[in-house]
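With one protein chain removed, the remaining protein chains of the complex are shown where they sit.
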Amino acid sequence: MKRFSTLIWLEHRRNWMWSLPLLGSLLFWAWGIKQVTVMDVGERLGIRAGLLAGAIAIGTLVLCIMIGRIRSETRNGQYQVLLMSPPSGYTHISARFTYAVGVGFTYYVAIGFLFWWISALAGIHFDARSLVDLILAMPLYGMSVGVFPLLAYTLLLMVFVSAYRISGKGWIPGVVMLLGTPVVLQWIGNGMTRILWTLPSWRVFENVPAAVYEQFGQGEGYEFITSASELDYTGLPIEPMLLMLALTVVFLILAGRIWQEVEA
Amino acid sequence: MLAKLEHVTKRYVKNEGLRDLSLDFPAGEVVGVLGLNGSGKSTLLKLLAGLLFPTSGTVTVFDGAPRSKRANIVFLGENDALWPWMTPSDAMKFMSNLYDDFDAARFTGLLDSLKVPLRKTKTMSRGERGRLRLAMALARNAKLYLLDEPLAGIDLISRESILSSIVQEWHTDETILLSTHEVAEAEGLFERAIYLREGRLALDVSAESLREGGKSVVDTFREVLA
Partner (left out) sequence: MINDKGNWSIDMSAGPIFEQIAKNVHQMLARGALKPGDKLPSARDLAAKLNVNPNTIVHAYNELEAQNVIEKRRGLGTFVREDAPVTGMKKDMLHQAANAYADEGRQLDASIQEAITALKEVWDVG
């Protein structure tokens, strides 16, 4: 445990500066939200939600860049120091992943708060339970489905490339993985749609449809929302989350295993 | 046998390699690994450290694969480095938490005797960085020390104090392999001198027996490798 926490400390000292672009991103999008002055409430909400979608994507990108900095470490000789240290590859990989998840979770919770803000500005109010769903459950779900596997995949790719660096053929696994990714993603997508909705879903935002209906259901153009029940809202499907978590674990284990095989 | 190489060949695309090298290293020896650039000195040490794997042949350290024994091996590489923001106190935290055999009190003493400034490494000169890393290496209680060019690019005074520290900290059951170009200064430390030429063993001999013949390790270097 002491070793793991020391590696986390190392990750923090190495990477704390990456929190700055993330903070900057939050401030930028918050500013952008205020700049949206479209008259129609629904449209305004829609545009702002779109901006936050951009914030989510930027955050993911920054996190992947942060976690993938193994190449510069290899060049500067620090990777050798890590390889010669007692903790196993699995411990090193876990520490990097955990730190990135910690930073990412903070970021996405903050975005959750921004969603709450833009909804409040649009007159949609969340009850306590739904607020918790918005600020905690959504980031967790979203990270499990999108960010975790991407981070783990980036780690795996970087370690894989480093493993071949000395033989000069580092580009081969890089190419293999980049070409293979669309195939894998397609396979996952197909698999997901087929098994969807078999397991019980995660019932978040139980009261939000009603709140949305309250705000928008009476207005023009929103006649299609005739009743909250007709929204047929069943919650978030669990299958994609479990699948992506499993994939994350697989990538992390592979990355840890390959770490043991890296030459430096 | 503390460590051994059996018919080890290491092939590279662009770096130095080793060809069919077999060597035994018992406990308690201080060995000089000598050779020109590209002769395979670093490769030999890295194979023993488990940072490289042989193309063919076996490397055994403490009766096992070197990488799996890294908690008992000290490797001081020519190119390994600390993070630029690290201070000696950060290094102490890193080492004492990750290594069970790290002696923090000895580390502090070595920082003092090697005159390592207590600042971030990015503000240190090359010699100061080298001395810091040496302090980290010598503060550990391991049985096998692999020092790859610990004197390279370091000023004369630092070299003297580095060699002196190595002598002070060495215990008779520990084995040290030290590769260096500064053969003249370091020669007194070696009981055994291994000369590598183009990846092969050119000579493996006791230093004092060379001197019995009236030749220093340096003189022999010129003879064997020129």
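Going in written order, the chains are labelled A and B, and every chain counts its residues from 1.
To be clear about the criterion, a contact is a pair of C-beta atoms (placed from the backbone, for glycine too) under 8 Å apart; a residue touches a chain by one contact, two chains touch by 3 or more.
Since this is a predicted model, take the numbers as computed values, not measurements.
Peer 1: Of the chains you can see, which ones touch the chain that is left out?
Peer 2: Result: the unshown chain touches B.
Peer 1: Specify the residue from the set B:24, B:63, B:100 or B:160 that touches the hidden chain.
Peer 2: Only one of B:24, B:63, B:100 or B:160 touches the chain omitted from view, namely B:160.
Peer 1: In the whole complex, not just what's shown, which of B:108, B:141 or B:216 touches the removed chain?
Peer 2: Looking across B:108, B:141 or B:216, the contact with the absent chain belongs to B:216.
Peer 1: From the list B:30, B:76, B:95 or B:110, which touches the chain that is not on show?
Peer 2: Of the listed residues, the one touching the omitted chain is B:30.
Peer 1: Suppose we count only contacts with the excluded chain; which residues of chain B make the list?
Peer 2: Counting over the whole complex, chain B touches the hidden chain at residues 30, 160, 163-164, 167-168, 170, 172, 184-191, 208, 211-212, 214-219.
Following the convention adopted for this analysis, only the chains that are shown with their structure count from here on.
Peer 1: How big is the gap, in whole Å, between where the Cα atoms of chain A centre and where those of chain B centre?
Peer 2: One centre to the other, that is 44 Å.
Peer 1: Using the touch rule from the top, collect the residues of chain B that touch chain A in their complex.
Peer 2: Residues in contact with chain A: 12-15, 46, 49-53, 67, 70-71, 73, 75, 77, 79-83, 85-86, 90, 93-94, 97-100.
Peer 1: In the complex of these two chains, what residues of chain A are touching chain B?
Peer 2: 2-3, 5-6, 9-10, 13-14, 76-78, 80-81, 83-87, 166-168, 260, 263-264
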